[in-house]
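Note that this complex is displayed minus one protein chain, with the remaining chains in position.
== chain A ==
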Amino acid sequence: MAQKILLKNINIPGINTFEVYRQHGGYAAVEKALKTMSADDVVEEVKKSGLRGRGGAGFPTGMKWSFLAKPEGVPRYLVCNADESEPGTFKDRYLMTHTPHTLIEGMIVSSFALGANTSYIYVRGEMMPQIRILEKAIAEAKNAGFLGKNILGTGYDLEIYVQPGGGAYICGEETALLESLEGKRGNPRIKPPFPAIAGLYGCPTVVNNVESIAAVSWIVVNGGDEYAKIGIGRSTGTKLISASGNINKPGVYEIELGLSVEEFIYSDEYCGGIANGKRLKAVVAGGSSVPILPANLILKLANGQPRLMSYESLAEGGFATGTMLGSGGFIVMDEDACVVRNTWNFSRFYHHESCGQCSPCREGTGWMEKVLHRIEYGHGKMSDIDLLVDVSKKIEGNTICPLGDAAAWPVASAIRHFRDEFEWHVNNPKAAMDGNYGLANYADPIPVVEEAS
């Protein structure tokens, strides 16, 4: 049985309440950190743990913390990014719904480590039920003396507030999130300066994903070295994977990084195989932004070795044959799924969500959506396929924030790996309009694989 850190107690009735959470060892990290450690000690443990940002970028959390400027007399802020919006990702919703105190405890220790006395949790506005859950959890923690003035008599003060977003994917980008938290449109800022120097209200700020912050409590209690023992290589610890699409058991799974992709898809402990006895066609492994891979490449590396669920293994082969772990939004497509339609759908998403600040993204996402729409609806030309590649190249790397790249990659990778499906749509416009199914000749020819022992 794989080790669980974040979801270890998820099935205990009442774990969403302070009382039950506390009975099961909750808030031990706050006691340990505030009473026996210095702020720098906590940062050091997080550095040792090798924890990497769980929101998608995978940047080492401890290193991000150590960049925080500490000028005298200027407040510092910790802002938790709970604007979970990457298609395919729903782990933070799950964690906040079922074990909100895991996040609050992590917020307290992390704020202490950074020297923040006011911290915000920016939750996407659609998650009103989760906002109410978090506000209740905060009130409970405050009531028990773990928040507010002079926490546990240590002299440390902290207030945590929950801020609702307004419905905008772009606010998951950290500087857009800060703009939004300041009551403005979510337009990403030009960097530098980075938030660590000038973030919220121009003050030094750290923005971390829900899952990263939640992992800090365990690291404080058990030590960074222990955390680093879990996982594989530079992919330390556990990761929440949101599994969706055509699988038997969609849901959120906590895995030890390094699990094989094959086991994750086919084992009953996780996805339980492809739904309705179909075959696997393709996977988008890390949220809609990362390159889509056909069945053969997601299960195996180009050299035939099994591909693993880790930052390095998923990226193995670069964009030619690899992808990214991203936020862990694992979208599985069966043999009937239409890659062209799905790519058009994702393009519509990015067009809708582009903030409009940079022309390559604002215009390019619109063009990609339009061209993909006409291919999907039977009006495509053969030259459209290269046109799409061209547009995606002109967006990539030419925008202030990564949304441009995120919009370009799914299109470029779909054409890279499924070009003949696009060509088939152009050559068979009527069938493409009636059926909306793919060619299915990419479906993994291997029958359902037995579980790895």
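The definition used in the following text is that a contact is a pair of C-beta atoms (placed from the backbone, for glycine too) under 8 Å apart; a residue touches a chain by one contact, two chains touch by 3 or more; residues count from 1.
Everything that follows uses one rule, which is that contacts and distances are computed from a predicted model.
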Options "Glutamate transport system permease protein", "NAD(P)H-dependent oxidoreductase subunit E", "Electron transfer flavoprotein subunit alpha" or "Glutamyl-tRNA(Gln) amidotransferase subunit A": UniProt name of the undisplayed chain: "NAD(P)H-dependent oxidoreductase subunit E"
Pick out which of A:43, A:337 or A:358 touches the chain that's been left out of the picture. A:337
Of the residues A:15, A:243, A:395 or A:411, I need the one that contacts the missing chain. A:243
Tell me which of A:191, A:352 or A:419 is the one touching the absent chain. A:352
Of the listed residues A:54, A:76, A:101 or A:124, which contacts the missing chain in the full complex? A:124
Counting contacts across the full complex, list the positions on chain A that touch the omitted chain. 75, 84-90, 92-93, 118, 124-129, 159, 161, 163-169, 180-186, 201, 242-246, 250-252, 284, 288, 329, 331, 333, 337, 341-342, 345-346, 349, 352-353, 355
